[in-house]
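Every protein chain of the complex appears in place save one, which is left out.
Now for chain A:
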Amino acid sequence: MMVVTNNPLVRERLPEEMNLLWVDGGYEDVIVAVRNRVHRGHRLLTHPLAGSVKPYETPYRTIFLSDEATDLHHPSLSVLEQAMALLNAFKGKAGGLNSLRTYRDEHLPDLQLVDYGLVETVIQQQPTMHQSLEQLLREE
């Protein structure tokens, strides 16, 4: 399982056996990094959007992908393109998500915690569960 993140707390707490792809950038940079992997045949294991926390309300995003790359997985691409479309819809006239930004720098540790909370259950699953998740996808 590949973990694409720009969240320092996820990087700190990620078990060693999981494959980290660190993104030195913002929310959109994480989505673009994931899109590039999906184009190369990796599959989405988690949804690219957070639950209720909008893309301009946090700078952090963590998304799980399959380690294995196969042919282009159209359902993954479709979900991702919808997320990209939504991201673009939220951009202000200046073309950036920052025009709607609602968070402050002193809240960054809390926002890291909330993003980590979204994926905590996946991270805490046993390695065998991660393998079976990927196995399930291969057998689709």
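Descriptive notes on the structure:
We take it that contacts are C-beta pairs under 8 Å (C-beta built on N, C-alpha and C of every residue); 3 or more make two chains touch, one makes a residue touch a chain; residues count from 1.
What we mean here is this: contacts and distances are computed from a predicted model.
Choosing from "PorT family protein", "Glycine reductase", "Carbohydrate ABC transporter substrate-binding protein, CUT1 family" or "Chemotaxis protein CheA", the protein name stored in UniProt for the chain missing from the display reads "Glycine reductase". Note on the undisplayed chain: of the listed residues A:V3, A:V38 or A:V119, the one touching it is A:V119. Not every partner is drawn; the one left out touches chain A at residues 44-54, 57-58, 64, 79, 82-83, 85-86, 89-90, 100-104, 106-107, 109-111, 113-114, 117-122, 133, 136-137.
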